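Only one protein chain is missing from this complex, and each of the others stays in its spot.
Note that the chains are named A and B in the order they appear, and that numbering of residues resets to 1 at the start of each chain.
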Amino acid sequence: MIEKILAAIFFPGAVFLLAVSLLYEWVDRKLYARFQNRVGPHLAGPFGLLQPVADLIKLLSKEDIVPMAADRLLFTLTPILAPALILLACMFLPIAGPSGIISFKGDLIAVIALLSIYTITIYLAGEGSSNRFASIGAVRAALQLIGYEIPLTLSLLSAAIAAGSLSIGGIVEAQAERGIWLIAGPQIIGFAIFVITSQAEMERIPFDIPEAEQEIVAGWEVEYGGRRLALFRLSKDLELILLSGLGAAIFLGGPIGPVIPGLEPVLYTIYFILKSIVVLAIFTLVRALFARLRIDQMVSFSWKYLMSLAVILIILTEVIV
Amino acid sequence: MSFEISIGPQHPIHVEPLMLRLSVEGELIVDVDVDVSYIHRGIEKALEARPYIQGLYLVERICGICNAAHSLCYCLNVEQLLGKEAPPRAKYLRIVVEELSRIHSHLLWLGHYFHTLGFETLFMYFWRDRERIMDMLELITGNRVTTSYNTIGGVRRDLTPEAEQRLRRTLDYIEERMRYYEKVIDSEPTILARTQGVGILKPSDAVRLGVVGPHLRASGVKHDVRLDDPYSGHDEIPFNVITWDTCDCYARVKVRIREVYESVNMIRYALDHMPSGDYRLKIPPFFKAPPGESLSRVEAPRGELVHYSISDGGDRPYRYKVRTPTLANLLSVVEMLRSRDGYEVYIADVPAILGGIDPCICCSARVMVTDEARRRRTIMTLEDIIKISRERGAKRR
Partner (left out) sequence: MRVPGRLVAEALRSLFKRRATILYPYRELEKIHLPEGFRGRIEFDRAKCIGCQLCFRVCPAKAIEMIEDEKGKRPIFYIYRCIYCAQCAEVCPTKAISMSKVFENIALRKEDLVVR
């Protein structure tokens, strides 16, 4: 019991996840810059590794302004709720072993539900700031949820059907038993759908419609500054871990790899981080390749193409498995 | 139920302040109001207090990107007042720098436009290639942005053979890159979804609203000052006027990309057929212009630029008037942003449409009369201005 609590706080829990989230933000920014023939962060720390830390410290040191007409409860609660939800979802990820700190049958559904609650939190965050741009951004976020949620769920569920288990730990163990990753097979379609819908979940280009900088200034996070904005940015970085980790665990076999007995937690963690950085690199590549869609185009694209692809995938999975 | 949001005066897509008040219902825009009066610098008044040679440098700084066009228009204007014409070599050199600045402006606009659409990778690529053009401008004129190349009676320096060699290599590079970018833009579904069918401006509306430049040519109307009123040897250099028929934002992107090819060809032709001789007339720095008035037009990268001046025989202009192309194009934004039956405009289209006219708001200003004593503020309408200018003109004669 004590070990579980210590694991949840330190490794592979909150402290470890916060540090790795800053590392992932660095990887994302540096890769994005290299795709564009630029340098990326290079001044803070060796190779700019400390740049996300510097940005976080800067945000934490700024003045905290609450608009007079804003809803105090929502304005205070949502910046705390957002990273908390994602941290809770990250506890299900199998980082230091075949199953996460919390693991039960059906925890895949729990993670998907937590992601949806996160988007609803964003909607409340936007509506709670008394700003028209924020309202427009919040409504766009909710509309986007309607677009991507079902294909995301279907792609993860088809992987669960193929592996025969509804818990993330169970899917990882099924891949370990079979000796091949789930992505080698019809689940590669599922992986493609997962990548596209994760971009929509994380609100990155081509789906960063709720916070389109060039249209509605910062969308739903326009009124948040200082500490509250730091917490939202932290939740975005944690989401990077969550979704790339989920992709690595479900489609790429998670932390499974050749091990030396005795050093298992360390090696498992290294494999997990390497595989999820690969998934993160794919996310960044997608971010660099497209323009931003309009919200009506996004929803219609999602329901026309992603849904049909997801349905075909489920049928294929049922037929082949 | 509609509410009002305002894009501006400060907004990430505006490089200069501009107020666009939109009435929206959800994402749909139902009404628009434009206000331009945020950046009035008093340049026309300042020109009345400076001799012609000093006014040249002030006019150049009306707009950073179109500085070659403004200084060229000024020089043509003053040369017309003096009754002189630049020598043939100067005309061709002026064309070289003017077309280089047109390529620079279009590359800048393309990068900025895709940035507003969210496509940051193309933004960085376009601006990286723009750096090559700025290096060329620096080599030929001495500075990257404010080129200060034209002077009254010609150009200020000559083109060396080494500069010509480097210029040709850069032009080859730019042409190859632009062909690649055109292929990417034509085949990328996200870009096409954001620009095709967005911001429709019918040709009849365009002509009625007085739209100029690539914005007009993207609605299918073939009008170009270089063709209709050649001002610096343009009748000797063959070029095509690019038009496109779909009248939407995609057309504006295509017209500007193709104009880059035309500019590259024009520079190559000018370099191949460069006449020899003097590159400037010997005009003393301080002179008195004979009384009269003169009008000069130039095809700036954004459209038709008009300078009008009245001289009363002194060494500085009596009145100098600048009509920039963006002022003419702004009215069309209001027209394009209104949703009508069958044509819907969303908030997400505002950057695409506003960016499509290539706005350079620092060039435009509105006449606003502020009456401190009576604490009233009136904005003059077109009829008022026509009436007042006729009365003042009659009085002066």
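What we mean here is this: a residue touches a chain if its C-beta (ideal position, glycine included) is under 8 Å from a C-beta of that chain, and two chains touch if they have at least 3 such contacts.
These numbers were taken from a predicted model, which means no experiment stands behind them.
Across the entire complex, the residue among A:Ser21, A:Gln36 or A:Gln51 in touch with the chain not shown is A:Gln36. Only one of the listed residues, B:Tyr57, B:Tyr269 or B:Phe287, touches the absent chain: B:Tyr57. Although one chain is not drawn, the whole complex shows that of B:Thr170, B:Thr190, B:Thr243 or B:Ser311 it is B:Thr190 that touches it.
In the full complex, the hidden chain is touched by chain B at residues 50, 53-58, 61, 121-122, 125, 128, 131, 138-139, 142-143, 146, 148, 156-157, 180, 183-184, 187-190, 192, 285-286. Residue-level contact of chain A with the missing chain is found at 31, 34-39, 42-43, 285-286, 288-290.
Please note the rule applied: only the chains that are shown with their structure count from here on.
Taking the mean of the C-alpha atoms as each chain's centre, chain A and chain B sit 45 Å apart. Per the touch definition, chain B reaches chain A in the complex via residues 3-5, 11-13, 24, 26-27, 114-121, 124-125, 128, 188, 190-191, 193-194, 346-351.
Partner chain B is touched in their complex by these residues of chain A: 35-38, 132-133, 136, 139, 205-206, 208-209, 212-217, 288-297.
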